[in-house]
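The complex is shown incomplete by one protein chain, all other protein chains being positioned as in the whole.
Naming follows writing order (A, B and C), and every chain is counted from residue 1.
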Amino acid sequence: MIIVTRPDATEAQIERIVSRIQSWGLKAEVSRGAMRVVIGVIGPEDKIREKPLGAFPGVESVTPVLKPYKLVAYEFRGMPSKVNIGNVTVGEKELVIMAGPCSVESEDQIASIAKAISKAGAKILRGGAFKPRTSPYSFQGLGKVGLQLLAEARKLTGMPIITEVMDTKDLELVAAYADCLQIGARNMQNFSLLREVGRTNLPVMLKRGMSATIKDLLMSAEYILSEGNFQVLLCERGIRTFETMTRNTLDLNAVPVLKSETHLPIVVDPTHGVGVKQFIPTMALAAVAAGADSIMIEVHNAPELAKSDGEQSLLPEEFKDLVPRIRAVADAVGRELC
Amino acid sequence: MIIVTRPDATEAQIERIVSRIQSWGLKAEVSRGAMRVVIGVIGPEDKIREKPLGAFPGVESVTPVLKPYKLVAYEFRGMPSKVNIGNVTVGEKELVIMAGPCSVESEDQIASIAKAISKAGAKILRGGAFKPRTSPYSFQGLGKVGLQLLAEARKLTGMPIITEVMDTKDLELVAAYADCLQIGARNMQNFSLLREVGRTNLPVMLKRGMSATIKDLLMSAEYILSEGNFQVLLCERGIRTFETMTRNTLDLNAVPVLKSETHLPIVVDPTHGVGVKQFIPTMALAAVAAGADSIMIEVHNAPELAKSDGEQSLLPEEFKDLVPRIRAVADAVGRELC
Amino acid sequence: MIIVTRPDATEAQIERIVSRIQSWGLKAEVSRGAMRVVIGVIGPEDKIREKPLGAFPGVESVTPVLKPYKLVAYEFRGMPSKVNIGNVTVGEKELVIMAGPCSVESEDQIASIAKAISKAGAKILRGGAFKPRTSPYSFQGLGKVGLQLLAEARKLTGMPIITEVMDTKDLELVAAYADCLQIGARNMQNFSLLREVGRTNLPVMLKRGMSATIKDLLMSAEYILSEGNFQVLLCERGIRTFETMTRNTLDLNAVPVLKSETHLPIVVDPTHGVGVKQFIPTMALAAVAAGADSIMIEVHNAPELAKSDGEQSLLPEEFKDLVPRIRAVADAVGRELC
Partner (left out) sequence: MIIVTRPDATEAQIERIVSRIQSWGLKAEVSRGAMRVVIGVIGPEDKIREKPLGAFPGVESVTPVLKPYKLVAYEFRGMPSKVNIGNVTVGEKELVIMAGPCSVESEDQIASIAKAISKAGAKILRGGAFKPRTSPYSFQGLGKVGLQLLAEARKLTGMPIITEVMDTKDLELVAAYADCLQIGARNMQNFSLLREVGRTNLPVMLKRGMSATIKDLLMSAEYILSEGNFQVLLCERGIRTFETMTRNTLDLNAVPVLKSETHLPIVVDPTHGVGVKQFIPTMALAAVAAGADSIMIEVHNAPELAKSDGEQSLLPEEFKDLVPRIRAVADAVGRELC
């Protein structure tokens, strides 16, 4: 931790900071410049970080030297992690496509979509039973019935299922059906929920919040790992910017940055990331080139009748056309798609 | 709802849109321009809004005409609402100051701060017992003990208390102690929690999420009102921008905009909004001039030892100095501070 | 243009709006809802756009129906444009790589880099002679000498050169040397400069401003085309967001959106877009997958000694390694790289 003092800091203020640091069992290295004094605080960064050094009179800035995350840091493992979802592994050379409708709406709908995408090359089935909707008057999902329909579609196709859990009180129910739990962008800092999914033995896909920095995302993942669950996927799904021609701004920079910072596998969701149907296939290809381990795409057999996200769902035949294009880019960057 | 078609939309596509609209019992008014066709959809906006009109082939854009919120809209009541927290009313001519530490840390701490701020002019005591922290390794609050200490401080000073609830499973416990429930910025779109606090008979202060638009904030409040609880305060507490010299960007524009859009009273939290201690008093004055009904300020008696937010807490004597300055600005804009 | 009135708009206000619209020779179509009146304004959108309709009492919102750009719009040409820079064409099936140092620093430097990148596969040489720098105390470029050195490097390698013009008063000088003029992000809305480069017969690469929407970028390009110069390239180079782990957020969504909105070719600059050396090659690949017509990359032979952007410049050998990876992705998405 590096403390820089204000130009008008008094000698007494500086001494007070130094003696306080020493009283915590840490070491203070003082360098005096013309206008400001720089104090390096040496010792366990965790211990230092909790101290409100900025609250001391005379302090101008406090800059951490080390990163605040530990278990998620790449250097903690020194190699990429793999996450097993049912019989599918994410984080290997093989790229994994997750697909399915935004919401589970009926037995016919989910069965029909599941069969089509499985045949086209999807390996994991997505579908929402509990839906976080901006408006209380929008369709909120089928709940338990939706989970049962997902389970039937799994039986039908063999694909493991990923579905969102929105609240600690629903966790037991969702966990009874899901092969992978999804934490949505709006719950990325629902720390109670993060802790609880960290206590399950199910893999968890954590979506980046709309205004979450990459560091925030990693800290939220750290909550899950700190409870003992290391089966975590991180998902980039678009951040909020001033741009209005797209629903969000899919931040593909996050993919190589995350690959460098963490051992956890990275999923990209171009559907929510760009939110305009015609641009989704292209952004899926860009995500693969950026190094994503998995791509998640919304597919609906009748978007005009969809109860949510109809505007941004691909048709099964559009999805089918996209898969070989994804395969070509995957091959070009040294990945595979079976 | 206004639909604009693409320049290359076919006549068949346009007819299909129109007939689908009519099949929903709605009216379609078609205006033909040189390059594009504009279709006005007339009927209940709620019913229209749920239809994925953008998913129809040939559609370029879909623009809603009406606002998606109802119960929170100013026009729903046609006059400002008042919210009663214990014996204090927010939303009257009198401005209300809420103050207290970020976290409840000990009996001495909360008692000492509560007495000092009550004497200085605060009317409601804030203090966190359940703390949403970015890092799992940071102090997470005293939980039930923190609530009990708040209740003792209430007995000591007569001030009603506001404290955060983070999860539906803690709601019963927190509601047993709090006079007003706080929903934090990170939980602004925790819709399960919003519904549950909407079913209590306690007032709720809903903080704006870091990247929430004003419309998002109003839609989240709509969740609470739609469950029957109209005792809701909205709190502006800073949004996330590219600026790095402040912790967040306190968006005071939101105050007059919200005053125009909704009947609910508005609280401003300059402490989190700007996040740098030396700028907080000035931003508190600006918030009053902008029309806030209440100001929330963090105060700590020993910021250098605080377990959270020490850097941005005022000392009790600094708070005491600020109150008459707030009163002067309140008077200047036609408010009062007792 | 769609006008929506306020719930409290009077009949007299509505009549006044309608009669004013009619006095401009336009048609007003009035639809009455329960709470608000919707007035569609029919006629030439350009003429309507200039009228301050929002200034009329009783108006709640004004929404344009048509796009404000004409010459740059895809539908103006109905097919993609090609831009010729010297003997190189951007906008064909063949992807074009532009490369070179941030600043021209010396004859040896630019000659050495130019030879290396030309051999490796670059087709256009970039290099700054006039440098826009945040600080007045930073290196500001070699000016005319820099242009002369670029011209020598062109003679040496056969590569046409692209270089920035910062001010109308330098335009004649820069135009005497450059094969393509670059307008930097900070000058994207320097409208005087846009007009002046629109009056030259040189191709122009216009970089997107750090907070420019895609529409803003297109409107700035419209300035150039409206003066008669249709040889315009648009360059995505990163926007400003809250993220701090990258210098900017390269917005690759802009590539397919621009491809859909305009006929102009698109360049992506991953160097400035992400600004962290280790992530640039990956983002270059993602840009190709996103559909860029050209990629611009900073290369320096001694980044540790560079007078600007040393931190984000690839070494010539790193650039050489990247070219075949770009080729592979180009092939995968149906492009070519000679």
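Operating definition for what follows: a residue touches a chain if its C-beta (ideal position, glycine included) is under 8 Å from a C-beta of that chain, and two chains touch if they have at least 3 such contacts.
Remember, it's a predicted structure, so these values are computed and weren't measured experimentally.
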Which residue of C:Arg154, C:Arg240 or C:His263 touches the chain not shown here: C:Arg240
Which of B:Val38, B:Leu149 or B:Leu250 contacts the chain that the document leaves out: B:Leu250
Chain A, residues in touch with the chain not shown (by the definition above): 2, 4, 7, 29, 31, 33, 35-36, 38, 40, 42, 63, 65-66, 75, 240-242, 244
For chain C, residues in touch with the removed chain: 20, 46, 49-50, 52-56, 68, 132-139, 166-170, 186-187, 189-193, 195, 209-211, 216, 219, 222-223, 226, 239-240, 277, 303-307, 309-311, 313
Touching residues on chain B - with respect to the absent chain: 211, 213-215, 239, 241-246, 249-257, 260-261, 273-274, 276, 278-279, 282-283, 285-291, 325, 328-329, 331-333
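Here, only the chains that are shown with their structure count from here on.
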Chain closest to the assembly centre - both centres taken as Cα means: A
Interface sides of chain A and chain C: same vs different residues, half threshold: same
Most distant chain from chain A by Cα centroid: C
Distance from the mean Cα position of chain C to that of chain A, given in whole angstrom: 31
Chain C residues counted as touching two or more neighbouring chains: 241-242, 244
